[in-house]
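Structure provided below as structure tokens; questions to follow.
One chain of protein is taken out of this complex; the other chains stay put.
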Amino acid sequence: MQTLNRRTFLKFSGIVAGSAALAACAAPAAPAPAAGGEQAAAAQEQALVTYLVRTDIGTGMLEWNDKAVADFTEKRPDIKVEMIGVPWGDYNAKLLAMFAAGTPPEISANYAAGFATFYSNGAITPLDDFVAGTNTDLSIIEQAAINAVTRQGKMWAMPLAHMPVLAFYNKAMFDEAGLPVPPTDGNDKSWNLDKMLEAASAMAHDVEDPTKAAWGMSFPTGQLGAYCWRWGFDPFNDKGGPELTEAYQTGKVTEAFYDRPEMAEFFQWHIDLTYKHGVAPRPSDTDAMTQTVGWPIMSGRLGMAVDGAWQFTNFVSVKPEWEWGVAPLPYGPADLNTPPLFNDSWMLSAGAKFPEAGFDFLKYLALENGSKLYAEMTGFFPANKENYGIFFDAIQAIPSFAMTREGIEEVFNTSFDLGYPTPGKTLESFPEWNTAFNQTTAPMMNNETTVAEGLVTLQTQMETIIATKA
Amino acid sequence: MATLDTQTSRPNSSGERVRGRGRFAPSLRTEEAIWFYIFLGPWLVAFLIFTLIPMGASLVLSFARYNAIQPVKWIGFQNFVLLYHDPVFWKSMRVTLLYTVIFVPLQLGISMMLSLLLNLRVPGMRAMRTIYYLPSILPAVVTGLVWVWLFNPDFGLFNFLLYKIAGIHGPNWLGSESWVMSAVIISGLWGMGAGVIIFLAAMQGISPELYEASELDGAGLWSQFLNVTVPMLSPVILYNLLIGMIGALQTFERIYVMTRGGPNYASYFYNLYLYDNAFGYFKLGLASAQAWILFVVIMLMTFIALRTSGRWVFYSGGR
Partner (left out) sequence: MATSTMRFRVGRRRSEQLRKIFGFLFLIPGLLWVLMPTAWMFSAAFSSLAQVLRFPPDLLPNPWVWTNFYEGFTFLPFGRYFMNSLQISIIRVIGQVFSASLAGYAFARLRAPGRNFLFVIVLSTMMLPYTVIMIPQFVIFKELGWINTYKPLTIPFFGGGAFFIFLFRQFFRTIPEDIFEAARLDGCTYFGIYWRILMPLSVPIVATSAILIFQNSWQDMLGPLIYLNSNKLYTIPLGLATFRSSFGSSPWNLIMAVSIGAAIPPVLLFFFGQRYLLSGIIVGEK
């Protein structure tokens, strides 16, 4: 954390200064002409692809977008890509505003809302015709990632990243406590909740005194309770795991089962981490810390942090001095360790003015040189299988990374085998479910109400939303 | 400065007096009316295009389902029915009203006290006023986050100071249902610069003779405050009350950054829910219905405040 981003800063400021200088020559700061007329006029010679990009720092996304767009423009002078930068927290608001204006960006990503929300609102175009029309070979993209963005037999977005949830750990703290680090094989059932708690207890100390505190672990409960899969239960069906939930296939939630005992056990286990075992910071603290200080494990005072594989991006930019590694999710009471799988997929807007050019750009980003740069620069795990090696090389280049190549490959491979797409990427209107879930579970997670009461509130809220959708 | 003095020396409604006198010929009257509308032209045009038409459009949208992408679908009063049966809608309404009822009087009282003090003629007061005004100038995107930082239960400055000075383990400000509103109110009381300025301006306008006269009557500081300052300020108090109320009912940006409305909707302000519906869930029709309901609530509350104000607002010009 101390050494944050100095290098990234300089690199980035160079890029921005460069583009600012170009912009300064091109036009005075006076208002630019409206995009619509310009596009129509330019249609003959050059297709204009507008591309909505997130501008938050520290993920490598900015650098990647700049480099990829520059490279693509060189290869395809007939297409002009115009990046529209938006703050990360406002990505969806901006996207909606652009749709409302009838000027959607050709290309955008399905970050917070999942592709299903855009699909159900008729905002995106299926890619199959373009794939067929250009003889594009999709076999190099992980099939599970393609499945996750497929509805009614059509592919609605182009996966760039495909990432399981993993258990990151601070090896230095494990060593200090005299513990062996977790295994790399996702099929190793000895790595279970009890084992994890045991390790966390050994590493936690002084949790009452924030100046000296070290915590054993942090474990999220989000994604509408998907982590309950390891209890052999899914909140949207009453028979078993996620593979039995119809809502994940259709995107439409019609029933919820948050009032079941499995759900109660799952929440109780998580709440006990903080309030009974004293090994985890309060969930609200973890959130506040993430918002202000950054991801808590980067402080070096947290033994393990369960989170998505996108968090490698933090290690790439921070490069901590202490040794660290990563393990699969621990097994739960039902002898399962199903990790939720996330995809970041790029979408082609319905009503895009230059859909062919847009698809060519997508292809470049997902299948060609753009995807190589993505694997190398962003710290997000690529969906393009040909680039796995580039990603692993990039991670292994971090000096404090304390795992073998075989080790990290095994972690990823077994996690993909065992995982299931997360509700956040498959359910329609995910933001709405997610807000309801986060709001109503908060008192329970803060130990201000019992799990039994909390789940009644949660269930009632979910049923209310289901009723409004009927 | 000049308000009260000149006010007493002229009638309060210029229109009537002149009509009685009949000084200008009818043609001049017409000319005057024409110029009135010319001068009002920019406002009229802007009002028509950027306020009235959008207002009509959003009223129409409030009877429709609209997601900005697919065509508008008419659904009658369904949006309103939906809101009526939505517990979160009522919760957001309750949170907002509760906040308004607690926060606005506090804000009024404190900003009035503050402006009394900032009105003292002491060297360095210009700088002092600027410092007090500073929070209203700093960008809300950033100050919201500063509060997240200060309120952090473990490493925030507030709880650190509480622990250092009083040995108390401070509350989980933003994470606890029972504390979050206190945190929201505290942070709101930080940036009250605008109200203070209006009070200050009004205080400059109170003529010193009024104070001198009451002093001659042997009035103390407190009774001077009650019998001179408050009555003379009462129209400004009303004004600040209305502005404060309208603002409080529309609280958004700070909360959006600080709490996102949590936990368990305990700080889910009305406009936050509206914003989520519009920009988070693609429900523009529903959001329009919400916006109109808010408009009606604001009008009602303003009306009530104005109706009851006759009892305590004192207009020096006589009514």
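As written, the chain order gives the labels A and B, with residue 1 at the start of each chain.
In this section, a contact is a pair of C-beta atoms (placed from the backbone, for glycine too) under 8 Å apart; a residue touches a chain by one contact, two chains touch by 3 or more.
Since this is a predicted model, take the numbers as computed values, not measurements.
Interface note: of A:Q46, A:T103 or A:N413, the residue touching the hidden chain in the full complex is A:T103.
Contact with the omitted chain, checked across B:L40, B:V81, B:L98 or B:L226, is made by B:L40.
Checked against the hidden chain, the listed residues B:I75, B:L97, B:M181 or B:I197 yield one contact partner: B:I197.
Across B:I69, B:V180 or B:A278, the residue that sits in touch with the chain not pictured is B:A278.
Residues 1-2, 4-5, 9, 12-13, 16-17, 19-20, 23-24, 27, 29, 31-37, 50, 54-59, 82-90, 93-94, 97-98, 100-103, 210-211, 290, 292-295, 298-299, 310-311, 313-314, 317-318 are the ones on chain A that touch the missing chain.
In the full complex, chain B touches the hidden chain at residues 1-4, 6-7, 10, 12, 14-15, 18, 23, 29, 32-33, 35-37, 39-40, 42-47, 49-51, 53-55, 57-58, 61, 113-114, 116-118, 120, 122, 126-143, 146-147, 149-150, 154-155, 157, 160, 190, 194, 197-198, 200-202, 204-205, 212, 215-216, 221, 232-233, 235-236, 239, 243, 246, 249-250, 253, 271, 274-275, 278, 284, 287-288, 290-292, 294-295, 298-299, 302, 315-317, 319.
Keep in mind that, in the parts below, only the chains that are shown with their structure count from here on.
Centroids of chain A and chain B (each the mean of its C-alpha atoms) stand 39 Å apart.
Contact residues on chain A toward chain B in their complex (touch as defined above): 92-93, 96-97, 99-100, 117, 121-123, 210, 213, 281-285, 287-289, 291-293, 350, 429, 431-432, 435-436, 438-440, 442-443, 446, 448, 457, 461, 464, 467-468.
Residues 67-70, 82, 85-88, 145, 148-149, 151-155, 172, 174-178, 261-265, 268, 276, 278-282, 284 of chain B touch chain A in their complex.
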